[in-house]
Structure formats: C-alpha cells, structure tokens
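All protein chains of the complex are present and in place, except for one that has been dropped.
Letters A and B name the chains as they come in the text, with residue numbers starting at 1 for each one.
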Amino acid sequence: MDRFLFLTLDGLSRGAVYAAFALALVLIWRAGRIVNFAQGAMAVAAAYVAYSVTAATGSYWLGFGAALLAGLLLGAVVDLAVMRLVDHRSPLNPVIVALGLVLLIQAVLGMVYGNEYLPAQAPFSRTAMTVGGTAVLSPYDLFVFATVGVVVAALVWIFTRTAIGLRMRAAAFAPEVSRLLGVNVGGMLTLGWALASGVGALAGMLVIPTELGVHPHAMDLVFVTAFTAAVIGGLDSPPGAVVGGLGVGLLLSYVSGYAGGDLIPLAVLALLLTVLLLRPGGLFAAVTARRV
Amino acid sequence: MSGDLLTVETLAAGYGPVPVLHDVDLRVPTGTIAAVIGANGAGKTTLLRTLSGMLRPTSGRILLDGRDLRGTPVEQLVRRGVAHVPEGRGVIGELTVEENLRLGALWRRDRADAARALDEIYELFAPLATRRRHLGHQLSGGERQMLALGRALVGRPRLLLLDEPSLGLAPRVVAQTMALLRRLRDDTGLTVLLVEQNVRSALAVADQGIVMSLGRVVLAAPAARLRDDADLRHAYLGF
Partner (left out) sequence: MSATRASAPPARAAAVESTRPGWTVPTLLRHLVVAAGVALLVLAASYQLDSFRNFQLATVAAYLCATAGLTVLTGLCGQLSLGHGALMATGAYALALTQNAFADRGLTAGGWLIVSLMVAVLATVVVGAVVGVAAARLRGPYLAGLTLAVAVVVPALTVTFDGVFNGEQGLGVPMAPAPERLGVYFPHERWQLWIAAAATLLCLVLLANLVRSRYGRSFRAVRDDEVAARLAGIHVARTQVIAFVVSAASAGLGGALLAVLAQSVSPGAFGLTLSLFLLMAVVIGGLGRLAGAVWGAFLLVVLPDLTHSLTNLFTLSPAAAQRLEGNLPLAIFGSTLIVVMIAAPGGVQGLLSRLARALRARWPVGRS
C-alpha cells in the first residue's frame, strides 16, 4: 500500500510535467493546426541555455529564467522565420519542416555542447520526505506541482480574462473574421508559438533533472509521451491535455514500479496505439478532430 | 453632411488569374444607404472583399473620405472607421455573445467609450443582453444577425459593409434589420453599403441602388427610381 501511494504521488509529479508539455502542443495545435514536432528539440535548446547561464553565474534561478526567455524567443523566431513561410495547404509540409528543425536544432546543440549527457541541477532535494514512516513526495516534486500549477493558472487567466487572450482565441477560431475586427492575426499566432514554446521550455527544465541530464535527444521520449497525453486529451482541449498528462504519468509510474522501468517506452507506444485505434478523437475532444 | 464617404474608381480585382471585377465605379454619399444588387456571381461579395482589403485590387482606387485605402492592412480598416459584416455573418461560434461583442471594440483606445458602446448595443438588441454567456453557435439566426450587427456597431464605424444581411432569415427579421439600418442612418449619420439578393427589401431601405452584372456596375440610380420605374426595373432586375 505504501508503495502504491508512493508510485501514485511520483506518477502525478511526472504527469504534471507531461501535462505542461502536452499543453504546449495543444496551444500551437489550436492556434495554427500544426503539431509542433520540434517542441522537444526547442525545449532542449532552452535547457542548454539554462545550463550555460547557470554554469557562468552559479545561479540555478538565473538559468531557469534564461530558459523561459529563450523558449519564448525561440518559439517566436520559429514561427516568423520558418513556419510562416511554409505552404500549409498540404498538412504534410509543416510536419516535415518541423522535423527538419529537429535535425537542425539537435545538430547545432551537438556541435556546441557535444553529444554527451551534461549534468542538470535540481534546485531542491529529490529525496522523498517521509510522513509517518511512508516515503511520499520530495521537495522537488512539490516544486514541480507548484510550477505547473502556476503555469496552468496563468494560461487560464490569459486566455479567459485578458483582451490579448480573447484576441488569440478569436484569431485561432476565425482568422478572417478576426482580421476584419482589427485583430492582428499573424501577431497572435506568433504570440501563441512563443507562449507554447515557453511552456515547453519550462516542462523541459522540470523533467531533465529527473532523467539522465541535458542531451540533444533528452526530450525525444518525453515528446512522444506528451504527444500521447495530448492525443488522449483530444489535441484540441487544454483541460484534456492536463488530465491526459496526469493519467499518462500515473500509468507509466505504475508500469515502472511494478513491471520495470525498461518497459516505459513500450508502454508509451502501446498506450498511444490503443488510444489512436479506440478513441482517435481523444477522450475530451470538443469537436471531432479527424474526419475526411 | 456633404460629399462622398466612399468613392470607388475603375476598380478591378479577381482571384489569382481569374478576373472578377471590371472597371467598377461607384460613390456612396455620407449618411446614405447604398444597395448593391445583382444575380449570383455578379461580383457583389468580391466587391465587398476588395473594399475591406481581403482581396487586393489589380487596378483602380478606393477612397474613404478622399484618402486612398489601398495598402491598408485588413486589420487596420476598423481603425479607419470601416466595419465589415462578412458573408454568413461571421459570428464566432466558440466564443460567447459577450466575447464576440467585446472583440468588436478591442482595438479602441478609449476603454470608457468602448464600455459605453457595449451597453448601448445591449440596449439596442435586448435579447443579446439576456444571453451574454451563451456561445455563438447556440444562437438562433435572428440572434446571430443581432450579434453580427452589434459587433460591427460597437466599434462606432462610419461605414458599414454588409454582405447579404437577409440570407436565411425570416421576413420579419429582415424587415427589422432594414428598419434598424434606416434608423441608424437617420439618427447617427451612418453610411451603409449592403450587398443583397433580396432586391425588394434592399431597395425599400436604400437611397441608392447599384446594379451589378458579370463584374460590372451596369446601373447606379436613386433607389426610388428603381422601385417605381417598372421599365427600368424590368430591364435591369428582371421583374
């Protein structure tokens, strides 16, 4: 029972990160009908920025801030310099371009930093605290929950309570009408990319210290996992992404705790395959996403 | 009130290599209602899309109050005082009534007046006030019409472009809409350019009738003449 409790809490902490990363995917999907396959590579790039800043200043938090800023900027640059130029009439094109970005970003990171795992510092202890003899959460887990909670709350606030959020939603739902109403649709799209990439960078910063460290490929499996979470949520639904992320985190924690950590990749693939075959629209889809 | 608010000179436009509008000339005096009428495919919607900048003209000029509109990005048009209610009304179904309306005034710097304008719209269209939190796609056709008009008016435009306001609506609602346009013209000096297939309703409210056929303006005449002169009506409108 103790073990079950521990795995549950650990899974939720893991899931919070997947939720944040899935949220980043959903944001771009809603804004521009693109699944950003470069999200993982972009998040890793931000994590390397954090690594450099922390190494130069000795401060984790300066690095953390730099990663968020780098994420925001990178998102805007990718939209303006690359995605805006792509012919979107075939849905294959943006996907292929995003994959080109993956190659390019990972290669540049490899050239600058090398293809080895670099240590990633955690700002708080990762040792679980014990309550009444039962290991529960580590201070780092609490940090993850708090950060993801703040991000989700901030996104909800931006999108439902602010004028810019209203513009972003309008631009995504009805670009042409929005332009007639004076909304700078292109600007909103860029802002959406920046926000999403910032959230992705944050998720990367949270997950990388719990894995092997910073590496150009550090987010590959995280990306696939978060994509699975987003698909479970329906790709279109931010609450769905959060629930999907937490669910996938829990499931993987149980798989790794009861069956072995080696099985995680296989479990992710099996889960994705099952969801896509049984409920391709996701469990929370607001509109049917996939129809000819 | 003097002069023409909107002047179009030798305007041509089209989709890619396919020309749709040829040599279109028209003037809409300030504070009047002009109705563009004509059969399907006459280029009416294309004309509106060109006026609001969604389609780039291949030649000709569009003057608003004497200033050329060409090169003004679509999203800047509201700031010049032009509101365009597009084909199908363009109510955003995923947003609430209130959000749709707020969107119409988001560009305005004067927040206090924008809030006043919003209240005025709720007074003008009382049914919308009771449905503020409803989503756009939950509304009836008549309510959508109110929302689309309200969203255009909340920005206090000088020129209102309307694409087929009568489409798909009950005759009673069409009559209400036309009456409202007349009231706005008389009370606030609003200038309206509306495109209509429903010729009778349009001419009942318009000051000027502009008949289009195959991408050209074939006749621009006082609406009263088109209404009353059976020969003219028969020659250009077929009834």
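By definition in this document, a contact is a pair of C-beta atoms (placed from the backbone, for glycine too) under 8 Å apart; a residue touches a chain by one contact, two chains touch by 3 or more.
Note that the coordinates shown come from a computational prediction; the quantities given were computed from them, not determined experimentally.
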For the full complex, contacts between the hidden chain and the displayed ones involve A
Sole touch to the unshown chain from A:Leu62, A:Ile158 or A:Leu276: residue A:Leu276
Answer key for A:Ala66, A:Val102, A:Ala120 or A:Val152 versus the chain not shown reads A:Val102
Subunit A residues touching the chain left out here are 29, 34-35, 37, 82, 85-87, 91-93, 95-97, 99-108, 110-111, 114-115, 217, 220-221, 223-224, 227-228, 231, 235, 262-263, 265-266, 268-269, 272-273, 276-277, 280, 290, 292
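The criterion applied here is as follows: only the chains that are shown with their structure count from here on.
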Dist(centroid_CA(subunit A), centroid_CA(subunit B)) in Å evaluates to 44
Listed in rising order, subunit A residues that touch subunit B in their complex are 163, 166-167, 169-170, 173-174, 176-185
Per the touch rule above, subunit B residues touching subunit A in the complex are 52, 54, 74-79, 83-84, 86, 90, 92-95, 99, 102-104, 106-107, 151, 155
